[in-house]
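Before anything else, here's the structure in question.
A single protein chain has been omitted; all remaining protein chains appear in their positions.
Take a look at chain A:
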Amino acid sequence: MISKIFKLLPIFLLCFSLASFADDPAYVVFYNSGKAAKIVLGKAVILKKGDQLYKTDQISIPDQTQLALVCANFSVVQLKTKMSKSVNDLPSCTKQSTSASSAYFKYIWNSFAHKHVTPDKDPRAYMKTYGAVSRGNSYSKLYVDTIYYNNGPLKLYWKQGRIAEVEVYNSAQDGDVIFKSKAAKYAKLDSIALKLKKTGKYYWDLKGEQSANKKVFIFLNAVTYQKLRNKVLANVISTTPAETAYLKAFMLEENHLLTDAAYYYKQATQLAPSNAAYAASYAKFLP
């Protein structure tokens, strides 16, 4: 019996080693809100929770469908835009070692190799702490402390492609979140206003920021907004069409009427496309 086991052992070993070369699934389907599908022999097979996707597979995601995939490292990849592509071309999820032993010995090696430097020899390396209060950490390219809004499209893009959720409150201090946007690289003020419905003064911040002072969002009715807008524009002196548009935009931006400011900045850049200052001002409203 034992001699038989020894004879079969090489075959088992060979099978195991061949199995180790088999490709692992790249993703497992976690959620499919619509008709996201895998293309098998030219036919679309709707994906369902638990389906495995390999690098060679082809998937298609129709409009208004959300597909959430789990990577081999257990992180989640969310796909929301319409697409048809190979799984290999999806955002990569780097496969990290989950071995406790390898993580431990990596730590040991890094600790051994960590060089001891004294502050006297290299003070700059020890100067990461500063004793000053920070004021004016802006996470948007625009000055957004106060915004007057009535209607119209307006996106506030976050700096450095940050993805964040906007939390809207009723009060300047504490209070419960009355509306929370989806995590995105921007805040869509028209969507937020649509959800708030009622005009009034609201306060907002990015989730996790805990700013000392929340930003103010003043949602006005059309009449009040127009009055304010006309008051600002009454001070604008007309010169050339491009310059007048830029001046209007600047005045509106300084007075926190960003929707109209974006409109006039765009107009100024269209009238004088070679003007770098106009382009730079308008760029603050773009991704």
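Here, a residue touches a chain if its C-beta (ideal position, glycine included) is under 8 Å from a C-beta of that chain, and two chains touch if they have at least 3 such contacts; residues count from 1.
Methods note: contacts and distances are computed from a predicted model.
Peer 1: Identify the UniProt protein name of the omitted chain, choosing among "Homoprotocatechuate catabolism bifunctional isomerase/decarboxylase", "CHASE2 domain-containing protein", "Amidohydrolase-related domain-containing protein" or "Nitrite/sulfite reductase".
Peer 2: "CHASE2 domain-containing protein"
Peer 1: Which of A:133, A:223, A:237 or A:276 sits in contact with the chain that's absent?
Peer 2: That would be A:133, which touches the missing chain.
Peer 1: With respect to the chain omitted from the figure, which of A:51, A:145 or A:165 is a touching residue?
Peer 2: Touches the omitted chain: A:145.
Peer 1: From the listed residues A:43, A:124 or A:198, report the one that touches the chain absent from this view.
Peer 2: Missing-chain contact among the listed residues: A:124.
Peer 1: Kindly note down the residues of chain A that lie in touch with the hidden chain.
Peer 2: Counting over the whole complex, chain A touches the hidden chain at residues 108, 111-116, 119-120, 123-124, 126-138, 143, 145, 212-213, 254.
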